[in-house]
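Apart from one protein chain that is not included, each protein chain of the complex appears where it belongs.
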Amino acid sequence: MTAPRYTPAELLAVMGSRQLRDDTTVFAGVGVPLLAAVLAQHRHAPRLTLVIEGGIIAPRIEPGRLPISTNEMRAARHATMLPGITDTFLLAQRGFLDCGFIGGAQIDRHGNLNTSAIGRDYWKPTVRLPGSGGANDIVSLCKEVIVLTLHERRRFVETVDFVTSPGYLAGGDSRQQAGLLFGRVSRVVTTLGLFSFDPDDKRLRLDALHPGVTRDAVAAETGFEVLMAERVEATEPPAEDELSLLRAIDPERRFLA
Amino acid sequence: MTAPRYTPAELLAVMGSRQLRDDTTVFAGVGVPLLAAVLAQHRHAPRLTLVIEGGIIAPRIEPGRLPISTNEMRAARHATMLPGITDTFLLAQRGFLDCGFIGGAQIDRHGNLNTSAIGRDYWKPTVRLPGSGGANDIVSLCKEVIVLTLHERRRFVETVDFVTSPGYLAGGDSRQQAGLLFGRVSRVVTTLGLFSFDPDDKRLRLDALHPGVTRDAVAAETGFEVLMAERVEATEPPAEDELSLLRAIDPERRFLA
Amino acid sequence: MAGAAPWDFREARRRLETKPKSSGEKLSSVEDAALRVRDGDTVAAGGCLFSRTPMALVREILRQRRRRLTLVRNLMCTEGELMMVAGAVEKVVTAWMSIGLPWGVSKIMREHVESGRVPLEEWSHLALGLRFHAAAMGVPFLPTLTMLGSDLMGVGGTQTLRCPYTGETLALVPALFPDVALLHVHRADRFGNCQIDGYPHMDADIARAASTVLVTAEEIIPEAEVRRHPDRTAIPGFMVDAVAHAPFGSFPHECYGLYEADFDHFGEYVAAIDASGSRAVGDYLDRFVYGPATHAEYLERFGRERLARQAGRARELVG
Partner (left out) sequence: MAGAAPWDFREARRRLETKPKSSGEKLSSVEDAALRVRDGDTVAAGGCLFSRTPMALVREILRQRRRRLTLVRNLMCTEGELMMVAGAVEKVVTAWMSIGLPWGVSKIMREHVESGRVPLEEWSHLALGLRFHAAAMGVPFLPTLTMLGSDLMGVGGTQTLRCPYTGETLALVPALFPDVALLHVHRADRFGNCQIDGYPHMDADIARAASTVLVTAEEIIPEAEVRRHPDRTAIPGFMVDAVAHAPFGSFPHECYGLYEADFDHFGEYVAAIDASGSRAVGDYLDRFVYGPATHAEYLERFGRERLARQAGRARELVG
């Protein structure tokens, strides 16, 4: 058995970067999403504008000095603009931000995300998580949202205990009924494959499997039944140039390990 | 008969300046109000902060180069801050601006001001005036408001055709009933005397007469009955130092003539 | 506006969503930039009164003979008068219109409004600012205490609400999403990143509120210079559709720190109106708007010395 050519984080970053288009604005979280966006800029989307919630527009992330948070100088390096935080989120509410690009969380079959609390009592939770941060806003307000996450059974649950960030809520048109007129979680990119939501029920649907991954593997790591696209595609494995560009961005392997 | 020692505009500026207190913020209109505020700074209120609606805080107005508008460099000279216009008015809404200090207009017995339109049809007026500008906001939002105006019968009307800026509306508590929870027109300074509003009906009331002015002169120049304070005082005439300071601020007599 | 109400945040957002938000090239001529304005558009102009007015763009729009515009600007000045006399506007939305205290109430405004030819929809200065701010925020209204009780409440259709948190009466001013924003700034790079010196007026909100953003800049600077002072940027490039180099682009109005408004020019302009009414503005349009084919030709009408004098006066004031 040979060693895999890439780590799970590298797979996620490459598959994530392929989702991004040129001439768009991308509201990216730190860690793998930011890496993936920078990879897209280097590879196929040179006019992609990064927006970071700390109040940062179009920074030039320095390889080897990747930001740890959305509110620090490493994330702001050579930015073209540094608006206030509220102003930055309002760009999303107004419709200026094409794609929200965020990292993992507990996610359910309708794409709802929980980063707040596990347990029945919000005020005395079994496990208290850090909280929404900007995730709720990104998922509520961007034109489309791509979630990047490790695919693990403990993350993919039938129904989250607490909806921190609204996917399709109870499915159907319940998201729109709640007043979320714009945006949607369009894509979930995991370490196993690419997913979207079926147009009617808004249930998680497998669109493509990554190299070497089976439908059974997906079922085994998912706590609910996953719908299958009419034709489940196979993704192209990470190419050499993708991996080498990516590794040049994070030579310390801070997020790629 | 000797020539008067001062012009009507000088009288207004001096009497206006005496109304201002130190350690306050004053939202001042250009022309005589601004002159009066600068005089107060030079004489008895050195820590008075000027705020100008163009988005200007604490400018140092240069004698002989008085601003023509609230939106120009002469009004902004050596300011400590230049916020946006909306932000500046919001300072008043939040409660940061102690005193609105504005110039003349058509005014009625309840202190309502009209700078919009004369005639019955707003959309086809007999005389179209320039409009509210910031006057409505200043009168609605500052903690107190002082109006400086020439006292002429055509300006002092029983009821204005159009309430651009709300004084006490129909009197009594109608201003508060309309939702204007804060602020009030506390003082009207004219070329004839000092006026306020009686606590119950909120009708214009004469508090003091300027030197040489009689109650009859006030009645002759006012289009409605003016209430009299229990004791109508006499104002001190403009002092030499007030006039000389004032003339040094406007040596060209742009606003003092 | 295609029939949508000015506060329709859904429609305004859909228009933005269909637009590419590119960080690519935006450099244009004033002429090509102005071609993006269409008859019937609601056009919001930045700056305030005679400060940082996008005069080069206004003149070009008049040269291109646009019609049925709704012009929105908090304090309107000569640009509004020119638009009225040229027959370019069917309505103005403002808090105040004239030139300035020394020149009295605008005769041109009175003539057009009193005759009913051009309706003037009046809002308080703050209320109109909040309308842009609401639109910039992507919401249909903002609550405020201003205008309550006044007759301005009835002019533009402001609503009131009993506050669900406090029970108090609040005014709700509706958002205003213009079709086009016209802005003049100190510096921009070729990708549309804009920086403003001095008072920012409402330009940042207006840029966020509009569907199309057209900018003239005193100076086009390299992107690297923008990135050296990112905290000076007021408008990000992805918001901008076209940016044109126009030194003295606000003239005869002022641009903070760079040139003072030409009060002598205002005086001559008003004296001519006092003498012969709106015909004087027609002559003025021929001479200063329709006559010069470009912004550069327009500036030649004044000559280098006059412009240098105004620049010197600005330097004295901000020095």
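Read from first to last, the chains carry the letters A, B and C; within each, the first residue is number 1.
In the analysis below, a contact is a pair of C-beta atoms (placed from the backbone, for glycine too) under 8 Å apart; a residue touches a chain by one contact, two chains touch by 3 or more.
It should be emphasised that the depicted structure is a prediction, and the values quoted were computed from it without experimental measurement.
Put simply, the missing chain touches A, B, C once the whole complex is considered. Of the listed residues A:Gln19, A:Thr80 or A:Gln93, the one in contact with the hidden chain in the full complex is A:Gln93. Considering A:Thr24, A:Thr80, A:Ser116 or A:Thr235, the position touching the chain not shown turns out to be A:Ser116 (whole complex). The omitted chain makes contact with just one of the residues A:Gly16, A:Pro166 or A:Pro238: A:Pro166.
Here one chain is not drawn; of C:Pro102, C:Pro140 or C:Gly277, the residue touching it is C:Pro140. The chain not shown here touches chain C at positions 5, 7-10, 137-145, 159, 161, 163-166, 168, 170, 172, 174-175, 197-200, 230-231. Although one chain is not drawn, its touching partners on chain A can still be listed: residues 30-31, 53-56, 62, 65, 68-74, 76-77, 82-86, 89-90, 93, 116, 122-137, 140-141, 162-166, 169, 174-175, 178-182, 254.
Although one chain is not displayed, chain B still touches it through residues 23-25, 47-49, 57-58, 60, 76, 78-83, 90-91, 93-98, 143, 181-182.
Quick note on the criterion: only the chains that are shown with their structure count from here on.
Using the average of C-alpha coordinates as each chain's centre, B ends up farthest from chain A.
The pair of chains sharing the greatest count of C-beta contacts is B-C. Averaged Cα coordinates give chain A a centre that lies 58 Å from the centre of chain B. Computed from the mean C-alpha positions, the centre of chain B lies at a distance of 29 Å from the centre of chain C. Annotation: 40 Å between the Cα-based centres of chain A and chain C.
With touch defined as above, chain C holds no residue shared between interfaces to two or more other chains. The residues of chain B never reach two or more other chains; the list is empty.
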